[in-house]
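Here it is, the structure in full.
Up next, chain A:
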Amino acid sequence: MLTISLTHYVVLSALLFSIGLFGVLTKRNAVAVLICIELMLNAVNINLVAFSKYITPLDFTGQIFSIFVITVAAAEVGVGLAIIIAIYRNRLTVDLDNFDWLKW
Partner candidate 1 sequence: MFGKGLVKGLQITWKEFWAPKLTVQYPEKQHTVPERFHGKFVLDVDKCIACGLCANACPNRVISLNKQKVGKKQYLTDYQMNIQYCLFCGLCVESCNKDALHFTKDFNMNQYFYKNIPLVLVRREAPAEPLEEPAMGGEDQPKPKLKPQAPKEEKVAKPAAPAAESEAAAGKEGQ
Partner candidate 2 sequence: MLENLFVGTADWLRSLLGGIGFLPTEIAESIVLLVKLVAVLVFILVNALWLVYMERKVAAFMQARIGPNRVGPWGLLQTTCDIGKLISKEIIIPKKADKVVFLLAPVLIFLPPLMVFAVLPLGKNMAALDLNIGVFYLLAIASLSTLFFFMGGWASNSKYSLLGAMRTVAQMVSYELPLVLSLLGVIMIVGSLNLSDIIAAQEHTWLIFTQPIAFLIFFIAAVAETNRCPFDLVEGESEIINGPYTEYGGMGFAMFFLAEYANIMVVCAMATIMFLGGWHAPFGLTFIPSWVWFFIKMYVLIFIVMQFRWTYPRIRIDQLMGFGWKVLVPLSLANIFVTGIGMYIYRAIGW
Partner candidate 3 sequence: METSIYAVVAFYGLAATILGAATMVVFMRNIVHSVLFLAITFIAMAGLFLSLDADFIAAVQVLVYAGAVCIMIVLGIMVIQRTDMNETNLFNKQIMAGAGLTALTVAFGAIFAGRTAWVELVAADAVPANTVDAIGALLLSKYVIPFEVAALLLLVALVGAIVLARDEEVQANADN
Partner candidate 4 sequence: MEVNKEKSRIETAKSGIWAPEYFGTNPDYHNMYEVKRVISAAPLEKILNLVRAHSIWPLGFGLACCAIEALMGANGPRYDLSRFGYEVMRGSARQADVMVVAGTITKKAAPFVLRLWEQMPEPKWCIAVGSCAISGGPFVDSYYVVPGANKVVPVDVYIPGCPPRPDAILEGFIMLKDKILNKRKVVAGQ
């Protein structure tokens, strides 16, 4: 128990991912869904960095990929929020329960 191994990180990542997933599936506010997606992406990052350390410490592949993940995440949040704002402007709500229309 007194060793922290790769498994610990993987389990942590899995748990975080599930929390994120739960949020994505159940939150009503569109922004909250975005937030939960962020959580999931972060879970991925944990895996990437952990694998990088434990498997290929000299290659930095995992670290570099986590940078790319962060990039993608940032872009995703930006665009996602912009979409939400655009929707909000039309519908005055960000409540996903109301997003059952198919066209604007």
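Basically, contacts are C-beta pairs under 8 Å (C-beta built on N, C-alpha and C of every residue); 3 or more make two chains touch, one makes a residue touch a chain; residues count from 1.
Selection criteria: all candidates are chains of the complex that A comes from, given by their letters.
Remember, it's a predicted structure, so these values are computed and weren't measured experimentally.
> Mark the candidate that touches any copy of chain A in this complex, from 1, 2, 3 or 4.
Result for chain A: touching candidate is 3.
> Given the complex with candidate 3, which residues does chain A contribute to the contact?
Per the stated touch rule, the residues are 2-10, 12, 14-16, 18-23, 25-29, 31-32, 34-36, 38-39, 42, 45-46, 49-50, 52-58, 60, 63-64, 66-68, 70-79, 81-86, 88-89, 92, 94, 96-97.
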